[in-house]
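Here the complex is missing a single protein chain, while all its other protein chains stay put.
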Amino acid sequence: MVYYIRKGEAFFPVEVEDRNGILWIRVGETLFQLDPRRVANEQYSVLVNGKSFFVELVHPAPEMVFKIDQQEYALTVLNERQKIEREIFGRTERVHGHGEVRAPMPGLILRVEVQVGEEVTIGQPLLIMEAMKMENEIRAPIDGVVKEIVVEPHQAVEKEDLLIRLE
Amino acid sequence: MVYYIRKGEAFFPVEVEDRNGILWIRVGETLFQLDPRRVANEQYSVLVNGKSFFVELVHPAPEMVFKIDQQEYALTVLNERQKIEREIFGRTERVHGHGEVRAPMPGLILRVEVQVGEEVTIGQPLLIMEAMKMENEIRAPIDGVVKEIVVEPHQAVEKEDLLIRLE
Amino acid sequence: MKRIRKVLIANRGEIAVRIIRSCKELDVSTVAVFSEVDRLSPHVLMADEAYPIGPAPSSRSYLNMEKIIAVALESGADAVHPGYGFLAENPTFARKVSEAGLIFIGPSAETIRMMGSKTESRKIMQEAGVPVVPGTTRAIKRVAEAQAIIESIGGYPVMLKAAAGGGGKGMRIVRKAEELPRALEAGRSEALKAFGDDTIYIEKLVESPKHIEIQILADHEGHIVHLWERDCSIQRRHQKVIEECPSAILPPEVRARMGATAVQAARACGYVNAGTVEFLVDENLNFYFLEMNTRLQVEHPVTEMVLGIDLVKLQIQVAEGSPLPLRQEAIQARGHAIECRIYAEDPFHNFAPSTGRIQYLKHPEGPGVRLDSGIASHSEITMYYDPLMAKLITWGSNRREAIARMIRALKEYQVHGVRTTIPFCLAVLQHPDFQEGRFNTGFVDACWPDCLPEVSGDEAVDAVAAALRYLQEQQKVYQDGHFVSRERPPQPSAWKIRGLKEMMRER
Partner (left out) sequence: MKRIRKVLIANRGEIAVRIIRSCKELDVSTVAVFSEVDRLSPHVLMADEAYPIGPAPSSRSYLNMEKIIAVALESGADAVHPGYGFLAENPTFARKVSEAGLIFIGPSAETIRMMGSKTESRKIMQEAGVPVVPGTTRAIKRVAEAQAIIESIGGYPVMLKAAAGGGGKGMRIVRKAEELPRALEAGRSEALKAFGDDTIYIEKLVESPKHIEIQILADHEGHIVHLWERDCSIQRRHQKVIEECPSAILPPEVRARMGATAVQAARACGYVNAGTVEFLVDENLNFYFLEMNTRLQVEHPVTEMVLGIDLVKLQIQVAEGSPLPLRQEAIQARGHAIECRIYAEDPFHNFAPSTGRIQYLKHPEGPGVRLDSGIASHSEITMYYDPLMAKLITWGSNRREAIARMIRALKEYQVHGVRTTIPFCLAVLQHPDFQEGRFNTGFVDACWPDCLPEVSGDEAVDAVAAALRYLQEQQKVYQDGHFVSRERPPQPSAWKIRGLKEMMRER
């Protein structure tokens, strides 16, 4: 079995061989021996050459997010088919909400601080919303251009409502 | 809705009236107002006239066992149909294992201390088994007569294996 | 002296649970109150009695004085403990509780009122000889007025503050005259929303201060003790997130002076019960009265662990009219304690509140670890209340051990379902400046999130990712159906892949 992990724009192959439940995994030049087990719902114990990793899976493949020792790792891991599809069709499976700025909680929009067409950099405040009696800045998750502003000041929004679309 | 709770040999009726999720329950002369909610798997929160009971259900009806504040309560609670069936057919739904003495864990029978036909009283040692490197006495769960001895010394048993039948 | 046998806790969350625990240990019955969304919250499950008081918004439940007092009377409670937040520093509530014949576990309504007005409390402290930050005690309405005051106290930088304030709401730093109009407007609007009162006053800005507070405890006979300090300088948005006892930098001589000053402050406002005198401490260890919190503080556990006391039990005893069982000379500190507040917030997105249902929860345990939690593994974190889920406190025989233990405990903490401040706390605890005691209230702004260590592209992590992906596809052990709904395991048929490859060659 071969998987492909994205690094920047490129995909690197990772080979997996199952020898009676123990996985031999080759990453680049390095061969690892892994014993992965499911502990409970989204918790795994993985022994990597004897090193014990307790892994909490936050989001499943292909856009995997998991935590080890409170450190979060986000990796795109494709199988053969997904890799080929992406090469042909481009990134068909868009990262959910990557350029979509959604409300992190229910609340009230106070101010919108950008305009359609404006270039924004990652971390830049896009709008201010009030929730839990606090003014909260909603910031740009990526570098990009404001494509659409879906909300306006004084509008109440629910959690996950689309606020702004970036490109 | 009426249920019947066993006290000794008799069954006492308990009336339940559902008023929009709040239950009005009459036990004898007393009327209680209850707000029962399921918290998680076998855990319930029940407000009884405002008193807060956190209830862990160990075994479901009709032979209910539940814990409140680490105190275990065992009650037989029948519905109308079960009550009638019992009155006609006798105790059709026997309490599981009441007269059946089963192995509480895997182990080795060392000695049997009673004989078939012997009268035994509750708590009397019936046999000795070794498990977890300890000698464990298995005692009579009820007053009765030994009807059958299923195992013999030096026999290995699994958890829940029948050892002795009392009557 | 009236023995307290039953206490109504006019609060929710971790502080309600914490108060219930002390009551149980005193064999005092507890009455919880709950809003519609809190029917299954831990404080309801743990209390001896629990009564509904209204819908989710706190204005209609936890702030409903009449309803809460009615429940207290009907349930036969002797006393009301307000916790912190909600009605804890509302003089009207304290008065109404007393007028209903119930004991309010806290200071008198008059003391609460005096200390609740930041401007009035400054005046009282000035008169009592307690050092205060240069500034005004008058309400500011217009920019011109503000400008004049700023000149009279030596110019910029200054701090605008809400007179009814707390929790950092309504606070604005102003460094230049141009910034003043907008800051004043924003501050007033935030203060109005938070406290229903837009009164703003002005103080000289103490640059790079530490926030150090003194816990005091006073009985009805005028006996007042101070219970060491807490350093609460690690703040985000002027809200405390990490606190410790004792301070890493306070010499015994300054501690003694601050303690004596805190007792002086408490005496000046006729204080009874537990309270906290907050000070700003500048780089030369000059300290200035900031405000007095007339209630139990969120961060009180660090004091409890270092001094070996239970502040809630002492509050109840004092409220009954008992004399304080503590003499100042006999109060002894041992070791060091640190508290991390675990908020349902996303520290990587400006600490935005993170709501949702807790999927899984496993708390740290073991030597020197205390956890005060207000949620359980079934809980839903809603937008209605403060997003504080729990407080993690560690004790060590010295500061170094307390820090090492906190790092160990934070790594044990498992929460699924919402984002938390755990990674943030971990980064602060591991920061050399924090470990060396080199920090002030500007620490978080200066270092977060830049202080996060670079995540290296470890090959072992790639291998783990591939292994999890493989498990998902091969073993199909999706017991909760969670993955199934998110991703269908791909079943590539040979011809399809071949077909695709041919297409690629043609391109």
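Order as written gives the chain letters A, B and C; numbering starts at 1 within each chain.
The working rule: a contact is a pair of C-beta atoms (placed from the backbone, for glycine too) under 8 Å apart; a residue touches a chain by one contact, two chains touch by 3 or more.
Everything numeric here is computed off the predicted structure, so don't read it as measured data.
**Q** In the complete assembly, which of B:Glu72, B:Glu119 or B:Asp143 touches the absent chain?
**A** Only one listed residue reaches the unshown chain, and that is B:Glu72.
**Q** Which listed residue, C:Lys2, C:Arg142, C:Arg175 or C:Arg334, touches the chain dropped from view?
**A** C:Arg334
**Q** Quickly run down the residues of chain C that touch the omitted chain.
**A** 17-18, 21-22, 24-27, 46, 301, 304, 308-310, 334-335, 362-363, 365-373, 376-377, 397, 401, 404-405, 407-408, 411-412
**Q** Contact with the hidden chain only, please: which chain A residues?
**A** 35, 37, 39-40, 45, 47, 50-52, 54
**Q** What residue numbers in chain B mark contact with the hidden partner chain?
**A** Spelled out for chain B, the touching residues are 1, 3, 5, 7, 12, 14, 16, 18, 23, 25, 27-28, 30, 32, 34, 36, 38, 40-44, 46, 48-49, 51, 53, 55-62, 64, 66, 68-73, 75, 77, 79-82, 84-85, 87-88, 104-107, 130-139, 159.
Everything below uses one rule, namely that only the chains that are shown with their structure count from here on.
**Q** For chain C, which other chain has the most distant CA centre?
**A** Computed centres place B farthest from chain C.
**Q** Using Cα averages as centroids, what's the distance between chain A and chain B in whole Å?
**A** Distance between chain centres, rounded to whole Å: 51 Å.
**Q** Cα centroid separation between chain B and chain C, in whole Å?
**A** Each chain reduced to its C-alpha mean, chain B and chain C end up 47 Å apart.
**Q** Spell out, as numbers or ranges, the residues of chain C touching 2 or more other chains.
**A** Expected reply: no residues.
**Q** Mind pulling the chain A residues that touch 2 or more other chains?
**A** There are none in chain A.
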